[in-house]
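For this depiction, one protein chain was excluded, whereas all remaining protein chains were kept in their positions.
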Amino acid sequence: MEPIYAEESARHAQPLPLIPTPDRYAAIRSATESLCAPLSAEDAALQSMPDASPAKWHLAHTSWFFETFVLGPAVPGYRAPCAAYHHLFNSYYQSVGTPFLRPRRGLLSRPSFDEVVAYRRHVDAGMTDLLATPDIALRSGLLAVIELGLQHEQQHQELLLTDVKHLFFQNPLRPSYRVGAQTPGAAAVPEQSWREHPGGIARIGYDGPGFSFDNERPRHRRLLEPFALASRLVTNGEWMAFMADGGYERPEFWLSDGFDTARAGGWCAPLYWERGDGGWQLFTLSGMQRVCPEAPVCHVSAYEADAFARWAGARLPGEDEWEILAAGVAVEGNFVERGLLHPTSAGGEGDALRQLFGDVWEWTRSPYGPYPGYQPPAGALGEYNGKFMANQSVLRGGSCATAQAHLRASYRNFFPPSARWQFSGVRLARDLR
Amino acid sequence: MEPIYAEESARHAQPLPLIPTPDRYAAIRSATESLCAPLSAEDAALQSMPDASPAKWHLAHTSWFFETFVLGPAVPGYRAPCAAYHHLFNSYYQSVGTPFLRPRRGLLSRPSFDEVVAYRRHVDAGMTDLLATPDIALRSGLLAVIELGLQHEQQHQELLLTDVKHLFFQNPLRPSYRVGAQTPGAAAVPEQSWREHPGGIARIGYDGPGFSFDNERPRHRRLLEPFALASRLVTNGEWMAFMADGGYERPEFWLSDGFDTARAGGWCAPLYWERGDGGWQLFTLSGMQRVCPEAPVCHVSAYEADAFARWAGARLPGEDEWEILAAGVAVEGNFVERGLLHPTSAGGEGDALRQLFGDVWEWTRSPYGPYPGYQPPAGALGEYNGKFMANQSVLRGGSCATAQAHLRASYRNFFPPSARWQFSGVRLARDLR
Amino acid sequence: MEPIYAEESARHAQPLPLIPTPDRYAAIRSATESLCAPLSAEDAALQSMPDASPAKWHLAHTSWFFETFVLGPAVPGYRAPCAAYHHLFNSYYQSVGTPFLRPRRGLLSRPSFDEVVAYRRHVDAGMTDLLATPDIALRSGLLAVIELGLQHEQQHQELLLTDVKHLFFQNPLRPSYRVGAQTPGAAAVPEQSWREHPGGIARIGYDGPGFSFDNERPRHRRLLEPFALASRLVTNGEWMAFMADGGYERPEFWLSDGFDTARAGGWCAPLYWERGDGGWQLFTLSGMQRVCPEAPVCHVSAYEADAFARWAGARLPGEDEWEILAAGVAVEGNFVERGLLHPTSAGGEGDALRQLFGDVWEWTRSPYGPYPGYQPPAGALGEYNGKFMANQSVLRGGSCATAQAHLRASYRNFFPPSARWQFSGVRLARDLR
Partner (left out) sequence: MEPIYAEESARHAQPLPLIPTPDRYAAIRSATESLCAPLSAEDAALQSMPDASPAKWHLAHTSWFFETFVLGPAVPGYRAPCAAYHHLFNSYYQSVGTPFLRPRRGLLSRPSFDEVVAYRRHVDAGMTDLLATPDIALRSGLLAVIELGLQHEQQHQELLLTDVKHLFFQNPLRPSYRVGAQTPGAAAVPEQSWREHPGGIARIGYDGPGFSFDNERPRHRRLLEPFALASRLVTNGEWMAFMADGGYERPEFWLSDGFDTARAGGWCAPLYWERGDGGWQLFTLSGMQRVCPEAPVCHVSAYEADAFARWAGARLPGEDEWEILAAGVAVEGNFVERGLLHPTSAGGEGDALRQLFGDVWEWTRSPYGPYPGYQPPAGALGEYNGKFMANQSVLRGGSCATAQAHLRASYRNFFPPSARWQFSGVRLARDLR
């Protein structure tokens, strides 16, 4: 597969504010389409479960976002190519209409893939004109919404990959999304060590000059007790030790909801694992592969992560603990630009904090909620994040399917604790003293 | 749309046994593909409900049938193009393996539409060779299975249409399957009159020289009481009178299961009807149209048909009553070859029995069961019909989506009494004296 | 347990019309209460599943029937003790109001058991007065409804027992309803032989002077092909041979719906069977007992009965075949009056038809439907039977929980083919020639 963000791969941190220049707009939009290159129109139309969406729907919805929140309000006389799209590709914004029901997104053979691409072209033309407007730099509110649209597009790039992976796994043919690419062998992993922190009052949340989501704001104070964070992610090998010790059958390690969920779902290993003749295998975007003991465990729910931590005599990190230690680390790692689309082992030596960024999203023990003083934006965009602040857990750090420039130490991802189809893994923490 | 069986359209009855000649094989197989001509690969991949299948699956399954029951057993060294198809495209034959679960048929973006067409080509090549074998005429058992495969293919042609119609109806865009064709205006319908029958002992079931399904055999005696059959189908106009009289809300007309089903489903009109500004409209394979009062009502369940009949002071016919009166009537009517894909009004004058064949399948009051002395075939093909003889009602006469040469007076179709997505309608009957 | 119909136990057939005399009214009403003698108020209040009702509800509903259809219409100024009972104890009569939802019958701790008994007293007082009216014998329509009320009461007596049995089985304590009674040892069973019938035109249905339900009428002609009926019921021993031969796992014996139902329910033996240390045991109204190989199999669904018959190279009887052979046999057997409340072995010698009446209801292959010319009564009582004529199978012959005087050769019981909690068993049949 071609690199999807050629111009960004070299970048490490985020020194300057992101600005939605025409080039950046074009690069991010075309990256979404690059992700669809290995897909047929059929692949792009199917929906494997209510939580996932067809690739085609992601393509259309991200365009709907620019149309609804940028072109419609900002371009006099803008005409949508099809009035029905306003309903079909609204995800969950009640303030701007009635969204088409999520579990029915896989019933739309029309508009066709090609029509959706044409829709993207239509929106792109409008956006390109708008971005070329002479006074655009003066309209900071508009630029902020455009930037939000680009960040939103990057979020859906990741979802597009996780949703295709889930779809392909339903097919007994086990199709491979990524054809002809080599998956590098995993390096030996260093011993897990503990990075300690003395606690005290510290600040988390974003207040820099660049983009951030509303849920990362305001930056605020936290009081921490002394703690330690593991130097690397939990590996498949360690997970197999948990399984071998009866981890999935012993209720003493589990939250009650978690144990019920695991039993109801017949869980006895991470999602995508299958027992084969030669041992455990797992499904990847490159097809079935042997489970590599050195690679980080992936596709586990927060319930499993929590049970593993208890078994290991540790706990999951708080999102504040994670952010405070991550704040000083460069945002580098196995992101989508590397093209592996699968987590890989930590490698290296010494006890530096590894893999904080990329590879797998790291479950925290923090329920997803508002920061002190949090205010959602006025209007429909206030529905972007705030209304989901119940029954979800925070994940941190990005994954092998995340765009590198999309990530920050303060970035908060969130999913229900039962979710497994994201690239989600585990880093341990523990109390000190 | 092109006529799908050019060479058959002129044929009326079934004077001679059908023989699976190479030409007939080719005509029927290509007819299936003609039905897919208006469909994109995306259209063909989606599944709207567990009862329906993707068009692509119908294409593959009918080929699987020839492969499994003809080529595999009869052609030494026959090789299937993909071993997994044996599982994926098995509908319900437990004797030859574990079928892929029906509600998951819509999760298969692979094999692609093109790959499925290639699979058809592979099977067709094998079948063409086999049918050209010099001694083929001597292998009557084999010919019988091939003929069964062709009849099976014709059944799936009809299902392909009903399933596409159901899928397209889920889409708020209300796509049209049949583009550019004219739907002829409906003619005035004659008054309904009653064709009487004195009762007595009569024979039903098939024992002629041509093809029949096992469930039509053996031909056997029935004792009938005097009865009368309506001269034509119930119309939309009559159905609207039923609705206006509170038909859907008054439990006194309904079977208990029927009333519960109607309430749970929110039924207040036939499937595909929608109240518009200018009155009732209905969804057809040519898109939304005004409800034509003269046309036969269609897409009603057996529960609704039964309630209507009770409201009308009549009852549904028994399948034996229907067959005995239909036996003397030419198998002519609005079949799939006519290309309307929608029932049309009876037209004409006088009180001849009209519309017995084509237009809509007619619900009977007969539960689907074995005829006296019925024996399913030995082996897996014994699963074809016999194992469904519970909780289903018999329908007779074929529809606007049925191939004309596929039909007979003795033909027994069957669906659960709650099913509405077939082209199913109503003809009344009543006791005499 | 005391005999519940002392004055009726000696009676065998039904030589004269039943008349709802005050004595008969009192005997049948008190029999219902006798059945509750072993129950606590708690036992009588609980509901184990939506298909079953609390014993207390049966007590109340049967009184509601007399109140609604007899006292209300016939006694000027009759006052119901509680207006809400009209709603609470309506089973399914939509014409007289909105029934309280069946699955919620187990949520009614009030009225208390004692209040329900007081309600019965109130109704009984009204009925006793009415039956003592001088001109009552002249009001034949009224007498017919009263007789219907008594027959209805007897139906609920049986349901009360089957529902208590199902409830007690949910309790790990496995309570015994029938305490201190001896279950007689089972006698050896004679070989199964076949009673042949030459077929031809015969009449079934009731047209005698006594009571019958509307669904047994009109008496009408049937055309039968030659058949044979097994001389006795299928035994537990024979059923265990079916199980040992993989009967529950082999789809070739099963209807498709039946196999799916069996798999979804995890069926591997009749309901109430449990594998114990010393072999199979079953739950009875006298508690857990060893499975007696000679006793008739019981608590099997029509699906299982049908699969067993296919395994045995036979089939289930038609209800007409059954009735024609049963018409000449005295209505004697192991009925509720004997107090066993469990089927017992056939005993005896020779090849007479045994056990046609009592022991277990015998599944037929006949879907429950209207006889030719059937008309339900006008008004609400038309809902008694007619509206259930879909998706049910006919059973014949009564069981060890049926009142003997309640039964006739023409009596039609009906349940969905998946039902197992009635005392239902199997007699085989086969085609001749």
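Miscellaneous remarks
The chains carry the letters A, B and C, assigned in the order they are written, with residues numbered from 1 in each.
One rule holds for everything that comes next: a residue touches a chain if its C-beta (ideal position, glycine included) is under 8 Å from a C-beta of that chain, and two chains touch if they have at least 3 such contacts.
Note that this is a predicted model, so its numbers are computed, not measured.
In the entire assembly, the chain absent from the figure touches the shown chains A, C. In the complete assembly, the contact with the undisplayed chain comes from C:104, out of C:79, C:104, C:275 or C:290.
The hidden chain makes contact, of the residues A:24, A:165, A:222 or A:427, with A:222. Shown as candidates are C:21, C:95, C:171 or C:375; the residue that touches the absent chain is C:171. Chain A residues in contact with the hidden partner, per the touch definition given at the top, are 92, 94-95, 201, 220-223, 225, 251-252, 254-259, 303, 365, 367, 369, 372-373, 382, 387-391, 417, 431.
Taking the whole complex into account, chain C touches the unshown chain at residues 40-46, 48, 56, 84, 87-88, 100, 104, 106-113, 167-168, 170-173, 175.
Here, only the chains that are shown with their structure count from here on.
Minimum number of contact steps separating chain B from chain C: 1. Averaging Cα coordinates per chain and for the whole protein, the chain whose average falls nearest the overall one is B. Note on chain placement: the centre of chain B and the centre of chain C lie 39 Å apart, centres being C-alpha means. Remark: chain A and chain B have CA centroids separated by 47 Å (rounded to whole angstrom).
Note on chain placement: the centre of chain A and the centre of chain C lie 60 Å apart, centres being C-alpha means. Not a single residue position of chain B touches two or more of the other chains.
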